[in-house]
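The complex appears here minus one protein chain, its other protein chains still in place.
Note that the chains take the letters A, B and C in the order they are written out, and that residue 1 is the start of every chain.
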Amino acid sequence: MELLDSFIFISLIKAAVIFAVLMTTLAYLQWVERKVIAHVQVRPGPYRVGPHGLLQPLADVIKLLTKEDLVPPYVNKPLYLLAPFLAMTMALLSISVIPFGPQIQVGPVKTWMQMTDLNIGVLFILAASSMGVYGIALAGWASNNKYALIGGLRSSAQMISYELPMSLAIAAPLLISNTLSLRQLVETQAGGIFNWNILHGPFPQIISFIVFMIAAFAETNRVPFDLPEAENELVAGFHTEYSSMKFASFFMAEYANMITVSAMATLLFLGGWMAPWPVAWGSSLVPTVIFAIAGVTALYHGAHPARKRDKVSLPVFGVIFLIIAGVFLLPVVQSWLLPLFWFVAKTGAILFLFMWVRATLPRFRYDQLMGFTWKFLFPVAMLNLLVTSFLVAWTTK
Amino acid sequence: MDVILFLIFAVVAVVCAINVVVQTHPISSALSLVGVMGSLAVLYLLLGAEFIAAAQVIVYAGAIMVLFVFVIMLLNAGAETKKGRSYLIPGAPLLIVFLGLMAFFVQRIFPDNTMVRFGGFTGGGPKEIGTALFTTYLLPFEVTSILILVAIIGAIVLARKEIE
Amino acid sequence: MMSAVPISWFLTLSAILFALGVAGFLFRRNIITVFMSIELMLNAVNLSFVTFSYQHKEVAGHLFTFFVMVVAAAEAAVGLAIILTVFKGRSTLNIDDVNSMKN
Partner (left out) sequence: MQLWLIPTLPLAGFLINGIFGRRFPKSLVTTVAISSVVLSFLWVLHTINAMGDLNTPRAEHYFTWIQSGAINIGCDFLVDRLTIVMLLVVTGIGSLIHIYSIGYMAHEHGPNFGGYYRFFAYLNLFMFFMLVLVLGASFLLLFVGWEGVGLCSYLLIGFYFDKKVATDAGNKAFIVNRIGDFGFSLAMFYIFKNFGSLDFDKVFHQAASAPEWVLTTIGLLLMVGACGKSAQIPLYVWLPDAMAGPTPVSALIHAATMVTAGVYMTARSWVIFTHAPGAMDVIAIIGIATAFMAATIGLAQNDIKKVFAYSTVSQLGYMFVGIGSGAFSAGIYHLVTHAFFKALLFLGAGSVIHALSGEQDIRNMGGLRKKIPITFWTMVCAWVAISGVPPFSGFFSKDAILLAAYGHSPAIYWIGVVTAGMTAFYVSRAMFMTFFGSYRGTAHPHESPAVMWVPLAVLAALSLVGGWLFPIPAFLKAMFPAVEGAENPMLMYISVFAGLAGIALAYLMYVLKPGMADSLAETLKAPYNLIYNKYFVDEIYSATVVRPLVGGSRIVLWKGVDAGLIDGIVNGVGARCRDVGSVLRLLQSGSIRSYATWVLFGSVALLLAMGLYGGLPR
């Protein structure tokens, strides 16, 4: 029994679970992105491997694993090998303090849906993300290739510059919640959408939310700030010289960072796993309804298939959705499934924003990038922080 | 437990520090220095200085050292050239004497009766730091902020291209 | 096994790191490396600050460390800018080539 209670054991289990889930998510996130962009651009997207290309990620993984892993000559070997490892580690590190939901009861053990809660969790994430620069910078420098070097330079400069507005934007909601622990941060936002920091008095943090998102795009080297890997200028930026699994780890690191910042945004501004309105007003039914609608739609389309194979796949999806909808009604699981649902929903929404932007916006020019953060974003964040702190001090005194 | 942690990270720190000195290539030295800082951060946590540990990683490892790496890349600095006289002759003995004296004093002045336990001191959280920073140490704080401002301006003035 | 670390170990570690920093300052010729050795010394001093802060159960040491970090940041900004200009002017990073005001 004390084995089950022992901190290390539980942590190990959690780590395993979270790692498994995360890896799958990473793989599928990329599929989702391809799908989304495809539909934005009116293409079907991956379609061949499995129904609606559902097995595409699996195929990709196999491909990347089996590819030849070549190390070009003239690279600085140790650093060249260290770089992707570093990037991946730092990306995964921050996940460990992110809470996905409240305390739950698994058999005899009561535990939190979170690896561990630091009372300086936010600082921890900042630290991890600030360390993330090294991966890219070193990759750029070590592969001894001018495009890669330029990419590395760009990314390090860009990440340093965008860290300031990001930190300032993070500081503002922290002032309102008055804690650095992510868990308490969420708990201060309980009870309805108007307690979320994005709308929370004394000063709704909409501005800092926007600033945070922009900075997040830059931090994760996503469009429109993806200069470090600008395909049409520098072949593939910092990971030009990387192949197979090393390349994949950069890739996964990028998506892991996306997830991290989306989760951060959810926790900081969107009230984490808290429902937008109380259960009394039926917030607990939302997921059921959604999945039910999804299932019904799928069945409908299955009845009128566009292509032959849909006759099979769509009804299957429909049934699965309906089952899930049912599951959400079971009071046994509701206690932990609902928060998880809300958390995932919010994070997913933000991730969708990432993809949407990628599908629509063009890329910045480098000087525009720098001028934007230093001349606009930074002052705005600073001003917002000043106003917030003033109002907080005003209202608490 | 504490001892093991301390030993691990102390060893890491020392090794990295030696690496800083012996590596001929600035990038390697820089990364080793990052290693030193990381392990120091852990030691800070051991000493109950959570905030400082975080600041150590964010500011030192995350900002300052990135700046170093950035500059090294920018100047594309190669391994250093062996020329000019070496200061090994006067330096090394002096250094050894220095270190020996230091160790001697430490052993002499700080007897082993004060032990460091994890959680032995919990005054290093953000709250305490902030309180002290904005009450007792307000003036130094302001002064340092001015200093930072001056430094930023100076850096810009120094590094910008002269526009004719 | 004893479960606590004598405070003198921390101080010794700090002394060793400091000595290594000095060594780097003395024996290296690359300006940037020398600069990094200074940072190393600063870190060593910070460690002893925090240790004393633990010994006296007093937050002042942390604040000193904090200020040292701030100063280090400022120093890095200006120092690296200077290095940049020096490199522009003389296209060398060897510290022994920078021994005269005029170039």
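Here are a few things to note about the model shown:
Keep this in mind: a contact is a pair of C-beta atoms (placed from the backbone, for glycine too) under 8 Å apart; a residue touches a chain by one contact, two chains touch by 3 or more.
Since this is a predicted model, take the numbers as computed values, not measurements.
Every shown chain that the unseen chain touches in the whole complex is listed here: B, C. The residue touching the chain not shown here, chosen from B:101, B:115 or B:138, is B:101.
Within the full complex, the residue among C:26, C:73 or C:93 touching the omitted chain is C:26. Where subunit C meets the omitted chain, the residues involved are 22, 25-26, 34, 95-96, 99-101. Contact residues of subunit B toward the unshown chain are 84, 87, 90-91, 94-95, 97-98, 101-102, 104-105, 108-109.
Just so we're on the same page, only the chains that are shown with their structure count from here on.
Just to note, of A-B and B-C, the chains joined by more C-beta pairs in contact are B-C.
Centroids of subunit A and subunit B (each the mean of its C-alpha atoms) stand 32 Å apart. For the pair subunit B and subunit C, the distance between mean C-alpha positions equals 5 Å. Multi-chain contact residues of subunit C, defined as those touching 2 or more other chains: none present.
Residues of subunit B in contact with two or more other chains: 51, 55, 63, 67, 74.
Considering their complex, residues 27-28, 31, 34, 50-51, 54-55, 57-58, 61-63, 66-67, 69-70, 73-74, 76, 125-126 of subunit B touch subunit A. Within the complex, the subunit C residues that touch subunit B are 1-13, 15-24, 26-30, 32-33, 35-37, 39-40, 43, 46-47, 50-51, 53-55, 57-60, 62-63, 65-67, 69-78, 80-85, 87, 93-97.
Across the interface of their complex, subunit C is touched by residues 1-3, 6, 10, 13-14, 17-18, 20-21, 26, 29-30, 33, 36-37, 40, 43-44, 46-49, 51-52, 55-56, 59-60, 63-65, 67-68, 71-72, 74-75, 77, 80-88, 91-92, 95, 98-99, 102-103, 106-107, 110-112, 114-117, 120-121, 123-124, 128-129, 132-133, 137, 140, 144, 147-148, 150-152, 154-156, 158-159 of subunit B.
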